[in-house]
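Below: the structure, in structure tokens.
Here the complex is missing a single protein chain, while all its other protein chains stay put.
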Amino acid sequence: MPEVKYKTIHRMRSFAYLFFILFISWLALTSSFQWQELSIGVFISFALSLVLHKNYLALGFPPLSIKRLVFIIIYMIMLFKEIVVANIDVAYRVIHPKMPIKPGIVLIKTGLKQDIAKMILANSITLTPGTFTLDILGDTLLIHWINVQSQKTDETTKMIGERFEKYLRVIFAE
Amino acid sequence: MSGTIIFIYLAFIGAGIFLCLLRMLKGPTASDRAVAVDTITTTVVALLVFLGFVFKRYVYLDVALVYSLLAFVGLVAIARFLEKGI
Amino acid sequence: MNGFGTIITGIGVLFLFLGNLGVLRLPDVYNRIQAGTKCTTLGAFLAILGIGILEPSWFWKACLIALFVMATNPISSHAIARASNKIGVPLCHKTVVDQTKDFKKDRKT
Partner (left out) sequence: MMIIVVSLFVLLMLVAAVAALIFKDLMSAVIAACMVSLIASILFYFLQAPDVAMAEASIGAALITAVFIVAIRRTERFEE
């Protein structure tokens, strides 16, 4: 019965991850190391992760590995750089007396499978220069673009989505 | 940080909130007003943390956390209602 | 360290002000959401981080609040934008292209 054994290991691993996340957030919120608060935190995190680890499993996070960790850190740095560029861009458009905007609503395609990956992609698109996610359905995203440069779906996919997707595809690979 | 700099920062944040309030008064549709309230909420969270620094009380940071969480819940309720429509 | 934190907070406050100005100036709902989300997210992040640098014992809690703002702000703006796209709030006259109809065609099937 290799299947059942794999499932048990998977479940225990998700339980451990959830316990770790909850305990870290407890430490960050209380920010004290007395033994009473620590023991209460361990107890509450244990009870919550006992109840909720099936929901965590349904989110579909991949298991952690060193390669994924490196890519997550690279992704964070690139995202922060893009956010700064986005802000300077929007601030320039706001201050300029004639407001050089050319807005429009376009479609793009994505190749990601999991819902959580699509959510991270949509939030990243929202925070980067000139683009804003309006709606998601299946593998299609509806994007509001403040400075339209192309109307074909292939080109917009290459210009907006590709720079995040090449990292997310590695992070969320099976 | 001296008193003059604190006053300049507070004046900038107050002027920003005033501009958003003007948009809330003018806005032709209800969506515009909801956007204005959303922007004001984020500005106010920064203002609350800044005032906590001015008053030198650690407890005041909790208020900023609770404020951002609850304003988020209220805005999502408004957005759900706008989506279903009349 | 003190001057560094003051400058970071100042940049954050400037971005907050520009975001609020953009909400007042830009012509229609979607453009206003663009300014109101991007500028205020970075502005609040930098302002809270600068306070954390100025008062080192508050640093972790300030980081927690900043991360929280950064996670929830796009979601609430996205909810409002999706609602206004669904009920058909009109676009401004500068708009070049609107492909919502193609998307809705996909939605029916």
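In order of appearance the chains are A, B and C, and numbering begins at 1 in each one.
Note that in this section a residue touches a chain if its C-beta (ideal position, glycine included) is under 8 Å from a C-beta of that chain, and two chains touch if they have at least 3 such contacts.
Given the structure is predicted, the values throughout are model-derived calculations rather than measurements.
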**Prompt:** What are the shown chains that the left-out chain touches?
**Reply:** B
**Request:** For the chain that got dropped from the picture, name the residues of chain B it touches.
**Result:** 3, 7, 10-11, 14, 17-18, 21, 24-25, 27, 30, 33-34, 37, 40-41, 44, 47-48, 51, 55, 57, 59-60, 62-63, 66-67, 70-71, 73-74, 77-78, 81-82, 84, 86
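The rule is simple: only the chains that are shown with their structure count from here on.
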**Complete:** Separation of the C-alpha centres, chain A versus chain C, in whole Å, is 17
**Asked** Between chain B and chain C, what is the gap in Å from one C-alpha centre to the other?
**Response** 12
**Asked** How big is the gap, in whole Å, between where the Cα atoms of chain A centre and where those of chain B centre?
**Response** 25
**Message:** Give the residues of chain B touching no fewer than two other chains, as numbers and ranges.
**Reply:** none
**Multi-partner residues of chain C (at least 2 other chains)** = 21, 33, 41, 43, 61, 64, 75, 77, 82, 86
**Request:** Spell out the residues on chain C that touch chain B in their complex, using ranges where they run on.
**Result:** 2, 6, 9-10, 12-14, 16-17, 19-21, 23-24, 29, 32-33, 36, 40-41, 43-44, 47-48, 51, 54-55, 57-58, 61-62, 64-65, 68-69, 72-73, 75-77, 79-80, 82-84, 86-87, 89
**Complete:** Touching chain A in the complex, chain C uses residues 15, 18, 21-22, 25-28, 30-31, 33-35, 37-39, 41-43, 60-61, 63-64, 74-75, 77-78, 81-82, 85-86, 91-92, 94-100, 102-103, 106-107
**Message:** Applying the document's contact rule, which stretches of chain B touch chain C when the two form their complex?
**Reply:** 1, 5, 9, 12-13, 15-17, 19-20, 22-23, 29, 31-32, 34-36, 38-39, 42-43, 45-46, 49-50, 52-53, 58, 61, 64-65, 68-69, 72, 75-76, 78-80, 82-83, 85
